[in-house]
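Each remark here refers to the structure printed beneath this line.
One protein chain omitted, others in place.
Now for subunit A:
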Amino acid sequence: MAAPFAVRRRRHREAPPERGGARRRTAASSGGAGSAMLEALVAGGAEGLVLVRDNAACEGRSLLRAFVTAAVQRAERVLVVLFDVPREQFEAGLSPSVKEQLLYRDGFTDPLGWSGPDPDLRAGDFGGLLAGGLPSGGAPDAGAGLTQLAAAAPAPPLPLPGPGGPAGGGPPAPDESFTLLPDGSLRSLGVPTPTPEEEDGRPPPSVARTPGSPRDSGGRAPSHPLTFRLQLSAAERAARAAVPPPYQLSTPKRSTLLRTPGTIVCALEPPEDEDPEDPDDDLDV
């Protein structure tokens, strides 16, 4: 039985590089914080570069396989560039109909040319492969290589869109849970808990936010969301202003306080039973 995973995803939308005859990438509308964003991405909503970042405790190759399976089912041409695992290990878990549709370039066996004169793909050729060597027609998924290029690096968190970064940077999508079905496809289990931004009382983030300030109106970076709200709404502010402070006494209350004599009640505790033993008994003075 497949266990559910939770994966934080970041979408990168880059300006397409200027290359002759390059694939045309259209900027899709922002996915928003919908709960089925992951399913939508796997089903073909992914535009541009999608980076799957995993860690040693939770591997991401099965998510990659889900992307591959969905792409094959959409009759897209899929090129899998292998750097980290051999073909048999990547194919494990894919159905035979999917397996025969995949094109492979093997950068795993001999990326540096140490073993023989003619490796299939050298590590240095990967850039060239992306630039022009891909088969034409359709939008191929760059496969396993990217996962490993991401996973091999020690993980500083990916930067939030800064000034000059991709436009339309919205709040990062919430974590989604998903499970992988035996046939290799993916089923999203939605967002596990509501994010703090969705609770009411908070003004929604403005649409005209500049890319250089991915901060909410509280001045906090969204990477550390609070579970409580720091700001007051106008109604709350008015209500607070209407409450008199406790040190301001109205005249009847003041006279009542002055009239009643203050008394101090002291209740003595019963004396404790003293220990008859002399604690200094064992001193040899």
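The rule is simple: contacts are C-beta pairs under 8 Å (C-beta built on N, C-alpha and C of every residue); 3 or more make two chains touch, one makes a residue touch a chain; residues count from 1.
Here is the rule we go by: contacts and distances are computed from a predicted model.
Per the UniProt record, the chain missing from the shown structure is "Elongator complex protein 6", taken from the list "Sodium/potassium-transporting ATPase subunit beta", "Elongator complex protein 6", "Nicastrin" or "AP-1 complex subunit gamma". The chain that is not drawn here is touched, among residues A:Ser115, A:Ser233 or A:Ser255, by A:Ser115.
On the side of subunit A, touch with the chain left out of the figure occurs at residues 2-3, 56-59, 62, 84, 86, 89, 92-93, 108-112, 114-115, 151-154, 180.
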